[in-house]
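Have a look at this one.
One protein chain omitted, others in place.
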Amino acid sequence: MVKVEFLGPIQKPTLELEITNLNELPAILQADAEVNIWLESCAVALNDTLVSSLEAPLKDGDKISLLPPVCGG
Amino acid sequence: MVKVEFLGPIQKPTLELEITNLNELPAILQADAEVNIWLESCAVALNDTLVSSLEAPLKDGDKISLLPPVCGG
Amino acid sequence: MLNIYTGALKVPHILKEWYKEENSSNYGAYISFVGTVRSEDGIDGLSFDLYEPILYSWFHDWEEKAIKLGAKIKMAHSLGDVMLHESSYIAAVFSPKRRVALELIDEFVEDFKANAPIWKYDLKDNKRIYAKDRSTAISGSGLLAKG
Partner (left out) sequence: MLNIYTGALKVPHILKEWYKEENSSNYGAYISFVGTVRSEDGIDGLSFDLYEPILYSWFHDWEEKAIKLGAKIKMAHSLGDVMLHESSYIAAVFSPKRRVALELIDEFVEDFKANAPIWKYDLKDNKRIYAKDRSTAISGSGLLAKG
């Protein structure tokens, strides 16, 4: 089981999913209208490292994070 | 009479000269070997304003300053 | 060094501590950037969320980059509410000579704005409103919108 957490302004509780590759995630998230509107502008991290590709095998306990647009300072 | 003052590291007392145009100054200063070595690297101010030309009539009491290379900070 | 503080930053104190910390490090230049909450659009203040694990690793990469240039970077940021005319952000660069510090502070602040995982909200009429229009998608965003 992997966790998907939504950071910052995305008001959505953490999901727990049974997927084995990051490339399974788009279909699942796109099906949720409330989440779908954020996807175009979100970066993705796997275990707190930003990823540039969704081809990544997942193992039990992995954490995926969605990072919406930022504005520090 | 006008005054010519030497700023910063130029160890030279202020000169008092009877000249009526700034363009008379190079010949006078070039004749002083101790001053001459500074002329290539000095900026010139007339009454505390930097000048970009030596064609400037002088009146009694005017102050000319020589500013050698700078290094603030 | 990255420090996160709840609420507004004590700017004079932080600038002083950083100056003292590096006093004997033989750096010739110390540049600091302070970000202060401006009164605009009728806001009462700003509020910040941040995601520490990625913020710290992002900052660590900058520390490494600075070291290669013989420099040092420090940063402080607020978490939670910061009211008008209070400060929420300080970044600083120490370097032996001025050019490295002048260039690095600019690059660092711009990358911070573009990529540090911090989210800003306007405090207005007792609401906390995501500053969407002023926010920037982190480079590489949009992966999940495809496929």
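Letters A, B and C mark the chains as written, and numbering starts fresh at 1 in each.
The rule is simple: contacts are C-beta pairs under 8 Å (C-beta built on N, C-alpha and C of every residue); 3 or more make two chains touch, one makes a residue touch a chain.
These figures come from a predicted structure and were not determined experimentally.
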Where the missing chain makes contact, among the chains that are shown: B, C
Full-complex contact with the absent chain, from C:Val109, C:Leu123 or C:Leu143: C:Val109
Touch residues of chain C, complete complex, unshown partner: 11-12, 15-16, 19-20, 23-24, 26-39, 85, 96, 98, 101-102, 105-106, 109, 113
Residues belonging to chain B that touch the chain removed from view: 7-9, 25-26, 29-30, 39-45, 48-54, 65-73
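Here, only the chains that are shown with their structure count from here on.
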Interface ranked first by C-beta contact pairs: A-C
Distance from chain B to chain A - Cα centre to Cα centre, in angstrom: 71
Rounded Å distance, chain B centre to chain C centre (Cα mean): 49
Whole-Å gap separating chain A and chain C, where each centre is the average of the chain's CA atoms: 25
